[in-house]
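Just one protein chain is left out here, and the rest sit where they should.
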Amino acid sequence: MTAPHPTAQRPLVQVRDLKLHFPIYGGFFRRRIGEVKAVDGISFDIYEGETLGIVGESGCGKSTAGRAVLRLYEATEGSVTIDGVDISTLSQEALRKTRPMMQMVFQDPQASLNPRMTVAGIIGEPLDEHTRLSGAEKLARIYELMDAVGLNRDFANRYPHAFSGGQRQRIGIARALALNPRFIVCDEPIAALDVSIQAQVVNLLEELQEKFGLTYMFISHDLSMVRHIADRVAVMYLGKIVEVAPVSRLYDAPLHPYTEALLSAVPEPDPSLEGTKQRIVLKGDVPSPANPPKGCNFCTRCPKVMDLCRTVKPSTVEVAPGHSVACHLINQNGIAGRTGGHEAEHNQTHNQQGEVA
Amino acid sequence: MFTFTMRRLLLAIPTLLFIALVIFLLLELSPGDPMSDMPLTIPPEVRQQMRLALGLGEAWYIRFYKWLYLFSVVEPSHVLANMTGYDWLRVEGQRILSFQTRSPVADIIAQRLPQTLWVVGLSYLFGILVAVPIGIYSAYRQYSWFDQAGTFVSMVGFSLPTFFTGPLLILICSICVGWFPIISDTTLVVDSWANFLKQLRQMAMPVFVLTLYNAAQITRFMRASMLDNLTQDYVRTARAKGMTERIVVLVHVLRNSLIPVVTVIALGIPTIFTGAIITEQVFRVNGLGALLIGAIYGSDIPMVLTLSVVFAILIVLFNLIADILYAVLDPRIRYD
Amino acid sequence: MKRTMALFGAATALAMMPLAAHAERGASGHLNIIYWQAPSILNPYLSGGTKDVESSSLVLEPLARYNQNGELVAWLAESIPTVENGGVAEDLTSITWTLREGLLWSDGTPVTSADVAFSAEYCMHPEGGCAQAARYQDVESVEIVDERTVTVHFSVPKPVPYGPFVTAQSPIIQRAQFENCTGARAPECTDANFYPIGTGAFRVVDFRPNDVISFEANQNYRDPALPHFATITFKGGGDAASAGRAVMETGEMDYAWNLQLAPDVIATMAQGGRGVPISAFGTLVERIEVNMTDPSPDLPPEIRSTRAAPHPVLSDIRVREALSRAIDRELLVEVGYGQAGRPSCNLVPAPPIFRSDANDNCLEQDLDRARALLDEAGWVVGADGIRVRDGRRLTIDYMTSTNAVRQDFQALIQQWWREIGVEANLRNINASVFFGGDPGSPDTFQKFYADVSMYANNFPGTDPEAYLGAYRCGFEPRPETQWQGENINRFCDPAYDALHLQLAQTASIEERGRIGRELNDILMQNYIIIPLVDRGRLSAHSNTLGGVVLNTWDSELWNVAEWHRL
Partner (left out) sequence: MTDAVTFRAPRNQWWDVWDQFKTHRGALIGMVVFVLIVLFCFVGPLIWRVDPTAIPSGRELLRLRNQGFSLAHPFGTDNLGRDMFARMMKGGQVSLAVGIVGMILSILLGTLIGVVAGYFRRADGVLMRLTDLFLALPLLPILLVMSMLFRERLSALFGVEVGMFLMIVTAIALTSWMRTARVVRGDVLALKEREYVLAARSIGTPPRRLIVRHILPNVLSPVMVSATLMIATAIITESALSFLGMGFPPDFPTWGRLVADGVDYLQDYPSRSMVPGILISLTVLSVNYIGDGLRDALDPRIRGR
């Protein structure tokens, strides 16, 4: 599980300065008095065949970002180019035509399946929308998909309420695969599942990626799972990406204080090491995205906050190939050995996990 | 909350204006004519003159504008003056005159209001008083014989049209048995015990019929709302804490169940004023409902328009009150 | 019907009895009257509605009025002016009235000729919208001769000069009260319109429009012993059935007006034993008006139902006669009106001098004759029993206002017509639309977008000149007149017009009777109008109420001063 060399591959998805602001109306005349900056100017690329993990606390805008990338929400600003097509400017009809290329797997397998449709109906819906298969062809395709995700063919005529959570998520995955997409946004696909099932689903996703050459944007708050599946990871905080790096680099040498804090919270599987782990506990709450801090978004909770952070927004700097950070510490001091201690520690954990994987 | 209320009130103004316009145009388009109940012996020229004297010669928008001015400025000033006793509040000039009676519409409405309030208001009150305990008990003992009977009676309550129960009651209670008068004496002043009894007797039948209907509806709401709450976790918790059943049901469950019921009751209040058209007709209670239908039959445009807009105002107002009540009673709901 | 007459006679006899027991004003106590149509105003000049005119007749009185036999009797006037007694000018252009001596308004002020003249002025004001303006037609001026005398000058000779100030429809109102209420200001005087000061036996204590009125005896009434009742509650609203019940069954009310109910319903109520129904006949005739013009919707609107397009079927007198012959009028009366109706073959059924007996053959239903007439007209019975001629089915659009009795009549007549091979399409229209006269509505009786229509009409007073005048050429409703006009049938016959002109110039009552009958016969024998029922007035009074004399020529309450408790 080495990071693919970014430059060697073609970016399939290019997100540039994507913003999604939900307006807030208020006051006597319901004027627009502000906006919730759910996604506030994020940019990243996803290369063909790779998995980009998006991590962050709940409410940081990662799900919204995922939906905005697929243009399920209309972005306020910015562009999303998938396979050379700028989907942020397409007409509704043209967008509809490009939908087969990009699909989504949802967080809650219960809520993402229409309780009044059969499994066959749910998996077949994309086929109805985008293909003109005959009844038999469609059925064949549905079975094929069910086989692919490991569902018993006999279940085709059942309704979702008859299935377990993991099976439902398989249905959702089968639906996403129906049109042979190239890019799938997995929006916390395992968050609502039992731990034992989670691994099955993630493994399924990996299998499918290999088999069909899929590109994933894998949104999760489960850092260990992301580490397992992702090739590169982007860390989001309050609508912004604070750090992007290949998975090993990020886990081994996080540069942003927030990333550090997040990683410190990952449970240590080895009890002997548990004691040596330094947990960074962040103080205070996440500020409201309607009213983010003036300077760096993280300045209110950052353990290493400086005066500069409170007034000036940090710009994103590429500190190494494929590793970008938005932090004044980096900008001022370069990558100087400030975080060295941590690096070593994480290297160790990485190795152990690597063995497990 | 305050801005929410103010905003809703302000928004209500264009809504009401539009309602007034729609009703006016409907009446304007409607084929009825205020002259239609005049005897045929009155020749056409004279009818035409009478029509002109009613102001029907002017273009519709002028008449609408005039009505609007009178309704929003002159009439409120008179109502205010009558209520406060300060005569200087009155805006001089013509008032909204009914075609049928040639007298100010507001005066007639004020005259009819007490009768409607007495009969319809009282039956609404009785309806609530009867319905709430029945609703509580049928929910508490769901599927018991009491619940089944209560359900049946309340179903019958709103399945029996008042135009059917009314005459039936008259036949039984007035004609055959002779308990109650069939014609309500609207001049009766309750100043003695005997007159009070008389008033009770003449109100008995219409109040009974309407109470049955109102109670039927409120019982259903009360029962459903109680049922919703009885299955909630907090009820189990309360019981587990060792509270007596009486306190669990009458304090915890009832308080929460009343929230939707109170708003339903508030929403129903405008119907007290609009009167029960059919019941009033059947029992000859000359209230606002009877006034409205009489005015519609007589194509009395100013009367119908004024009454309808007053009703519309009440409906809008009580909708708002219901919303506010909901927010006040239910801490989960907040308007900003 | 016999029983009615007996009852009627009894009531009259009672009224005539000397009433020693009730020699004192107000001795009879309280009277309850119910009108199922509620009065909305007590000024008959502002509303022509019968309920309003009759309720105000308790307070306001005319100079003269008609009694139950249709004879003119002096009321506030000393006597009836005629040509013979010099009250009416020889050239028929003026009439001089003299008030009784010592008349007082209920507020104690004297009634003068100025009040009389003012009453005319009030109604004749062009902006007042006076409902009784027709009674003051052709009045040039009202001259005050002295305190008690006025002379009315007409612009044309008036053979019957008893329009102004006669009957409850044109009473005398107090000048002092209404002085500032003329013209456009008339409707603003709510107090005056609700509480008129009058000379009648009662004065208004409390008026609630469309609901109830309280009256008390007028302490200044001219006869110190009258009225017998001290107070009246005049209740309005509801329906005829409950009004009848309240009088005849529960005894809550003493007098109920105009009980338009099915005869068996009335009979059951009468068994209640607390009151009796009374009836009397006037000039109201339920009839079928035949459209002489083509109401086909295919015609352009400027021609449809106008004389430019004669009716393709009904222009044939034989068809019209057949339609009339097929009807069993006795049965209609039996089903619809009982003692409140009798079969009629005339447009003018009364008074006796105007009543023709030349058309009585219509009383007998004669289906064979009707069939023969249609055969003769070339209408052949088709496969489904409906007659056909030149590919056209004999179908008739039959409209009327919505009303239970009228729909029963429609059903019966439809059945009879079917028996002679005529198909009737029934239509009924809400009365407020049908009689509304809105030129924009297709459903008014004036527009007559149907082949035949059924309703009732009568004439005020006892002289049918104006009534018969409606059927002259040029009086038909048509687009140019905004569909206003009284010649509903669009009948036009120059001979008829000439004869009517003759009537307008004749003063002699016998001669007027002859011409009137002749005009009636022309209309009847042309089957322009198919009369059905002479509709009487049916009211009811309590067994304990005496002095009621039902009068169809004037207000039913005309002699209320003499009503008393038995």
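So that you can tell them apart, the chains are marked A, B and C in the order they are listed, and the count of residues begins at 1 in each.
We take it that a residue touches a chain if its C-beta (ideal position, glycine included) is under 8 Å from a C-beta of that chain, and two chains touch if they have at least 3 such contacts.
Just so we're clear, the structure is a prediction, and the values are computed from it rather than from any experiment.
Trainee: Going by the touch rule at the top, give the shown chains the omitted chain contacts.
Mentor: A, B, C
Trainee: Taking the entire complex into account, which one of B:I272, B:L291 or B:V304 touches the absent chain?
Mentor: The one listed residue touching the chain not shown is B:V304.
Trainee: Looking at the full complex, which residue from B:Y65, B:Y86, B:F164 or B:W179 touches the chain that isn't shown here?
Mentor: Looking across B:Y65, B:Y86, B:F164 or B:W179, the contact with the absent chain belongs to B:F164.
Trainee: Give the residue, chosen from A:G34, A:G49, A:G121 or A:G165, that touches the chain omitted from the document.
Mentor: Going through A:G34, A:G49, A:G121 or A:G165 one by one, A:G121 is the residue touching the chain not shown.
Trainee: Return the single residue from B:L9, B:V22, B:A110 or B:V328 that touches the missing chain.
Mentor: B:V22
Trainee: Can you list, in ascending order, the chain A residues touching the missing chain?
Mentor: 67, 70, 72, 92, 95-97, 99-100, 102-104, 106-108, 111-118, 120-121, 124-126, 129-130, 135-136, 138-139, 142, 154, 156-159, 161-162, 172, 175, 179
Trainee: For chain B, which residues lie in contact with the unshown chain of the complex?
Mentor: Within chain B, the residues that touch the unshown chain are 15, 18-19, 22-23, 26-27, 29-32, 148, 151-152, 155-156, 158-161, 163-164, 167-168, 170-171, 175, 231, 277-278, 281, 292-293, 296, 304, 308, 311-312, 315-316, 319.
Trainee: To test your reading of the contact rule: which positions on chain C touch the chain that is missing from view?
Mentor: Residues touching the hidden chain, for chain C, are 241, 261-262, 264-265, 268-269, 297, 328, 331, 334-335, 402-404, 407-408, 410-412, 415, 419, 425-428, 430, 433, 441-443, 449.
Note that in this section only the chains that are shown with their structure count from here on.
Trainee: Centre to centre, by mean C-alpha position, how many angstrom separate chain A and chain C?
Mentor: Taking the mean C-alpha position of each chain, the two centres sit 89 Å apart.
Trainee: Between chain A and chain B, tell me the centre distance in angstrom, where each centre is the average of that chain's C-alpha atoms.
Mentor: Result: the chain centres lie 57 Å from each other.
Trainee: Out of chain B, which residues touch more than one other chain, so two or more?
Mentor: Not one residue of chain B touches more than one other chain, so the list is empty.
Trainee: At which residue positions does chain C touch at least two other chains?
Mentor: Where chain C is concerned, no single residue meets two or more other chains.
Trainee: Would you pull the chain B residues touching chain C in the complex into a rising list?
Mentor: 31-33, 35-54, 94, 97-98, 100-104, 107-108, 111-112, 170, 174-175, 178, 181-183, 185-187, 281, 284, 286, 290-291, 294, 297-299
Trainee: Taking the complex as given, what residues does chain C use to touch chain B?
Mentor: These residues of chain C touch chain B: 34, 37-38, 40-41, 43, 46-50, 126-134, 184, 186-188, 190, 193-194, 206, 208-212, 214, 233, 235, 237-238, 242, 245-246, 249-250, 252-253, 430-438, 440-441, 443, 455, 457-460, 466, 484-486.
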